[in-house]
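Before anything else, here's the structure in question.
The complex appears here minus one protein chain, its other protein chains still in place.
The block that comes next holds chain A.
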């Protein structure tokens, strides 16, 4: 059925297809700026054409073909400008862009380029959101609470480095793949976390980050289904996302897992996440994301906080700590230990950790001290925790706990 799409429809399609189109055109023109210009140009053409002609059968294919043809025409007209890009494009053996297979590979290439270890983490995140996510520079700036010119500058510099230093558009070789893939997953995870517990910033912009991270994780799981960690990351994000609605109370206050109304969890996301956990764990190649997803799956299984299988969670943390022996993992493991062996055993573990700058270290310690009846020490620990976070929702929760000590 042919219906006339609205401007909003076209904008949505554009956002959805942006990464696909840019990645193919980077391959054609060998230049990120040119690829982005070409896609913007095709979008403007779509805004003119589609309301009258209706949506083409493959909007992505239409955008890519239009972007390529219009840009080659333009480069021919302005032959002085970027002649070599036009040459490159003409030499490129042109596959039908609407075909799914090769196009997907292009996005994967671009993702590895955006997440290249030679780029700073902030640049990787910004480039990934811009080029694969189709977010505008203004949107990314807002989400990360950075002035727009600063974010624009960051993106310009990163693109210049890709071009000048010769960062390739390529999926890494087999030998480098595990490490490089871990780098890509880390970028997606960071985007999610920034949206999930942003230290500061606009609520709506942060929700956008969560949704975008889930989209990127879905893309990776689709493009690299044989890598269990990609499935693990997607499962982790879906299970975390399933609880987003329940994490906030009626007045915007933070509600921790134990106190959440579990009927507000999104059962469809829980089911999808749990199925993915089972699927990747069957491969028997555990990794940090899979184990974290499994821990989340145990929580999702429990009908109430009291019914949580903490022994299972503690075993999973043992496994995680063996792979990722960091103090933060040890801290999270201690929370499980408190439920299995009691707050005293957990406190002994926590007190050994060198995490004094981390607000959750003090918050968890405060909670354990409170349960042990050491009220004065608990109060001081809550106060320290409040001082060490800038997130207002977290501060409010910690102050409430402090007041409840009496």
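Basically, a contact is a pair of C-beta atoms (placed from the backbone, for glycine too) under 8 Å apart; a residue touches a chain by one contact, two chains touch by 3 or more; residues count from 1.
The criterion applied here is as follows: contacts and distances are computed from a predicted model.
One chain of this complex is left out of the view, and of "Spermidine/putrescine ABC transporter permease", "YCII-related domain-containing protein", "Iron complex transport system ATP-binding protein" or "Beta-ketoacyl-[acyl-carrier-protein] synthase III", the protein name its UniProt record gives is "YCII-related domain-containing protein".
Residue-wise, the contact with the chain that is not shown comes from A:165, picked out of A:120, A:165 or A:271.
The missing chain lies against chain A, touching residues 31, 116, 118, 160, 163-168, 170, 172, 176.
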